[in-house]
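Note that one protein chain is taken out, while the other chains of the complex remain in position.
Up next is chain A:
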Amino acid sequence: MWRFTAFEALLGPEDYNPDVTLPVHSSGAGRNAVARNARRSSRSRPAALKGRRGCERRAEGAMWGRLCGSGRILLLAGAARHCGRPHSRTQKLFSTSSVLSATEDEPTAPADSTTKVASKEGAAETPKQKLLKMIGDMKVEVTTKRKFQQLKEQEIKKQATNKQEGLHGGSSTFQNSAEDVQRSKPLNPELVQAASAVASSFPHNKEQAESELLAQLRRHEETTDKQRRGGTINICNVISEMTVKRQSPAQRGVRISNRISLEMDEDGQRIKPGRPSSHSDSGRSLKAGKRLNIFTKASPETENALKTVSSPTIWDLEFAKEIAAVTEQPPRNGFEEMIQWTKEGILWEFPIDNEAGMDDGAEFHEHIFLEKHLKDFPKQGPIRHFMELVICGLSKNPYLSVKQKIEHIEWFRNYFEEKKEFLQEI
């Protein structure tokens, strides 16, 4: 049930006491250990705690612990955690600011960060200028392996102290946890100032923007800390698992011998390895063999020769058919059967041509624009009206050929010609 996670590897094997070790492992950030103890004890804890889920719960617990002080942004942070959230302006801004904050100095003194959130400084300068100044002042921190180890030791000490605290303050209340939130792991005051400046530059909802920015910062800090702690261990594990691949001397010899060919040509000259590429690809050489004349124009002589053969007589055709009928074998497999059926016309040709058998050779405009056939009709009157309707219907008919449509119109013309005297009587 209990799986070893990265953090457990850090601490090593311990006496397994579910009530106590859970908070220890959950203090990945190492900040709200007591707060989380309180939370965990108050909630119902499931017996099985998988490594992956534990990370989530830890993060969630950290989030809850930090944000309980500033109650109004609880929901916002919870929503912002999901990946599928559409990028808001604040997040876009953050993508750049988080990069900058990664290069920030590590927070050293536990300052009271939450009180600073509300205060905005320096109304003399415009917020933009302030922001730019702060970004310019930010330094790049280079972390070395020594620093990592120092961090590690610090972490171990912290967790040891937290463990002791957990034993004592197992039943701490919400208020205690809130205080712990404020005390532990504060944000860099410069970052806070930058966040406030950025938020003030927004047209509306400054407070909300600021709170969101700060929440993002805190989250980022937490993730970077986690990576720092977990980074070295993971790399060590990975490298230790890797093995060096050994090449046998036989394989090496084969590779070398492939490069140097000791084959001799007919003339006594060595065949260079460059040649085989053109030979081996096609099986036969590229330059030998009959030309297909696909890309070169066939000479006019051959064309003339074909023309003189033209118009085979009926008897020749019959003879050819007889030979084909005699020599044909029953189809050996389904494919040949299908080929036979296609030739006979039983099976359609694939890919299916929608206009198979009704080519006509006519373009679409001949089907649709049929007004030119109405020249002989009177231009006014009910007959014209009627014929225009007929033409409209014919143009929409995809099943008739152009000839058939013209035949319809012709018939009407003849009909009305015959009835002309009758019509004039009316």
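Rule of thumb we're sticking to: a contact is a pair of C-beta atoms (placed from the backbone, for glycine too) under 8 Å apart; a residue touches a chain by one contact, two chains touch by 3 or more; residues count from 1.
Everything that follows uses one rule, which is that contacts and distances are computed from a predicted model.
Participant: Going by UniProt, what is the name of the one chain that was not included in the view, given "BING4 C-terminal domain-containing protein", "28S ribosomal protein S14, mitochondrial", "Transmembrane channel-like protein" or "Meiotic recombination protein SPO11"?
Facilitator: Choosing among "BING4 C-terminal domain-containing protein", "28S ribosomal protein S14, mitochondrial", "Transmembrane channel-like protein" or "Meiotic recombination protein SPO11", the correct UniProt name is "28S ribosomal protein S14, mitochondrial".
Participant: For the chain that's not shown, point to the residue among A:Gly136, A:Pro249, A:Gly334 or A:Pro382 touching it.
Facilitator: Spelled out, the listed residue whose C-beta touches the missing chain is A:Pro382.
Participant: In terms of residues, what is the contact footprint of the unshown chain on chain A?
Facilitator: 319, 322-323, 325-326, 382-383, 385-386, 389-390, 407-408, 411-412, 415, 419, 422-423, 426
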